[in-house]
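Every protein chain except one is present and positioned as in the full complex.
Each chain gets a letter, A, B and C, in the order it is written, and its residues are counted from 1.
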Amino acid sequence: PSLSVTRPDTVPWPISFGFGRKATPTEIARLDIDIRPDGKGLPAGEGKSAAGKVIFAAKCAACHGVGGIGGPNGSLVSTNEASPKRREKTIGNYWPYATTVFDYIRRAMPFSEPGSLTNAEVYNLTAYLLNANGIITEKTIVNAQTLPKVVMPAQKLFVPDDRKGGPEIK
Amino acid sequence: PSLSVTRPDTVPWPISFGFGRKATPTEIARLDIDIRPDGKGLPAGEGKSAAGKVIFAAKCAACHGVGGIGGPNGSLVSTNEASPKRREKTIGNYWPYATTVFDYIRRAMPFSEPGSLTNAEVYNLTAYLLNANGIITEKTIVNAQTLPKVVMPAQKLFVPDDRKGGPEIK
Amino acid sequence: AVALVQTASGKTIQEGISVTELLPDDPTKRVGPLPGEVGTRSAFEKLVKKPSEISSRSPLQDFYGVITPSDLHFERHHAGVPAIDPAKHELLIHGMVDKPMVFTVADLKRFPSVSRIAFLECSGNFRMSKETLTPQDICGLTSQSEWTGVKLSTLFREVNVQPKASWFLAEGSDAAIMTRSIPIKKGWDDAIIAYAQNGEALRPEQGYPVRLFLPGWEGNTSVKWLRRLELSDQPFMTREETSKYTEPVKDGKFRQFSFDIDARSIITFPSYPKTVEKGWIEIRGLAWSGRGKIVQVDVSTDAGRTWVPATLQDPVLDKAHTAFRHLWQWNGEATEILSRVTDETGYRQPTLKQLTDARGNESGYHFNPITAWQIKPDGTVLFKPETT
Partner (left out) sequence: AVALVQTASGKTIQEGISVTELLPDDPTKRVGPLPGEVGTRSAFEKLVKKPSEISSRSPLQDFYGVITPSDLHFERHHAGVPAIDPAKHELLIHGMVDKPMVFTVADLKRFPSVSRIAFLECSGNFRMSKETLTPQDICGLTSQSEWTGVKLSTLFREVNVQPKASWFLAEGSDAAIMTRSIPIKKGWDDAIIAYAQNGEALRPEQGYPVRLFLPGWEGNTSVKWLRRLELSDQPFMTREETSKYTEPVKDGKFRQFSFDIDARSIITFPSYPKTVEKGWIEIRGLAWSGRGKIVQVDVSTDAGRTWVPATLQDPVLDKAHTAFRHLWQWNGEATEILSRVTDETGYRQPTLKQLTDARGNESGYHFNPITAWQIKPDGTVLFKPETT
């Protein structure tokens, strides 16, 4: 592009500035750890509740309570509280997508050793927490095919924000 | 004033906010150390060049040179440099008002012990520096009456800024 | 050479003095520290954020003007502040793009840049437990900076975002590997990949060396320590946009993806724990909206019965904390003072009752009620927990 311009707003914007470098498939794969609700991103492998229960007791219960209830960093498993107002938000009553369980545990837990779990451990823990919340059976094998199909109890509770500015208080 | 207003720009501005306190003549006098060109502010007392010379050698020459010439913090006394371009700016060739000498020495010198000089010392130093610059005689008594009458060689060189913005480069 | 008198000790006094230690009676008689490399804060100014385990609140009541000193910008993070070498940090953009690319911090700084003064507020910024709350306690999770970076739209063009991409994931490199899904429109509109704040590099607590900055949106979406953007045709439903940052609304439902910060204002002076005297008082505060400029702030000095427009400090900027002031003559009687902002969309800051009526709940994210301060006859100022 030539620079024979006199107004800054007519400066020709280049197709490409040419800064940065192309990402290789390998380096994308190394960082591309997210899991979408449709299961995109889930790795190979699988998990079961029984195995997850053991891992949970060892690595999670200190912060989230025995069986995922009542720990110092919050319950992950629902109980049947009388008043819905006082009810603690858990995977069972507040998480709209099962894939989020895998995604979040793998990226951020255990809090003090993030990134230390194997994919198999995360699958097992996911199975355990879904089962403890009464969402899947003890036998269900959790893997890239089954996890996205799990319908979470809370999914129907979520609505998108429809406010658009303007006087309405909502 | 009432506050029954609806536009902020019509908020009644009070005659006085009532913050702060009246200054007493004593506290004004304690801080009112400036000297105007007309001599307003000069204290009682007087000084002579000979006495100033002794004080200068003891308290000033280390920084401003023997006889006020050539010290590490700049000359105060003019020499006759051939080229006016290289000429060091001194009391003799660049100070438009004699009262400034008294005012400045009293408020700021000696650099490492500011505020340590008596009025008499400052009068003597003023007399010395004016005499060393060939502006007053060795005999001249410097005091509140005589100092404002001293006409400084540089006074005629100063012109006020007359630029008013606009395209002119000046 | 100037004699360096008392430089070191003067510096020590300036930096380390205790309030009880004696200063020189007359500072005009002692040469102070000479010019230095980095300035100091006076030891007499005790400015601190209020940390909890998960956040740290800005001392709004101690601020003047609208710029938040960078070291007092509120903090909210989910696994601490990572220590990052900027020479090794990179931003990957991939997914629904023609040219997946990696940019170093140096690369990002070469692109056309933009600066803007804007607030950043956590959407969980409301507390009202008791009367002895300061503005910092009530809503100290908002701060304002001049942010500089490259427009995300510039990078979108560089990688050729595909027409079908409708969302993107922003991912941090903290120990929480924070992630949020953002509608692509915001990326084209005014999103910034920011590397600077108030004239200098981002502070570590604010995302050093590079963060996403989404003007006017809830703070959590402006992902710090940004390492990756993935373009997608759907949201990723991360934990932070499902289990967190969603709020109860009517009929047992929960609102998701409520990004805009609703217009809000607060009187920061007088406020608890300050006391006031009878006579003229300049009521001062901050007002802002995530939806654009604010257009008016009304102040009431009679507990909400009548309202008077306050003076706004120029310039009133888009999505920015704006200072307001109102001159008031207090007659010494008990009263309540309140502020209420209206933004350019016509939205007027609601009362707590309006909010709870509308949402059927008394708390949650995006709570922005009118805040009232009680003025007692003895000049004490207390927060009024319920403004309904």
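Basically, a contact is a pair of C-beta atoms (placed from the backbone, for glycine too) under 8 Å apart; a residue touches a chain by one contact, two chains touch by 3 or more.
Treat the numbers as computed from the prediction; the structure is a model and nothing was measured.
Considering the entire complex, the omitted chain makes contact with A, B, C. In the complete complex, the residue from C:Val97, C:Leu120, C:Ile182 or C:Ala196 that touches the missing chain is C:Ala196. Interface residues of chain C with the unshown chain, by the touch rule above, are 1-2, 4-7, 10, 13-14, 17, 23-24, 27-42, 44-45, 47-56, 62-73, 75-77, 79-88, 110-115, 146-148, 173-175, 177, 195-196, 198-206, 208-209, 225, 280-282, 284, 313, 315, 317, 323, 325, 327.
Interface with the hidden chain, as seen from chain B, comprises residues 13, 16-17, 19-23, 27-28, 31-38, 84, 89, 91, 94-97, 99-100, 103-104, 107-108, 111, 114-115, 154, 157-161, 163, 165-170. On the side of chain A, touch with the chain left out of the figure occurs at residues 1, 3, 5-9, 11, 14, 17-19, 63, 72-73, 107, 111-116.
Keep this in mind: only the chains that are shown with their structure count from here on.
Mean C-alpha positions place chain B and chain C at a centre distance of 48 Å.
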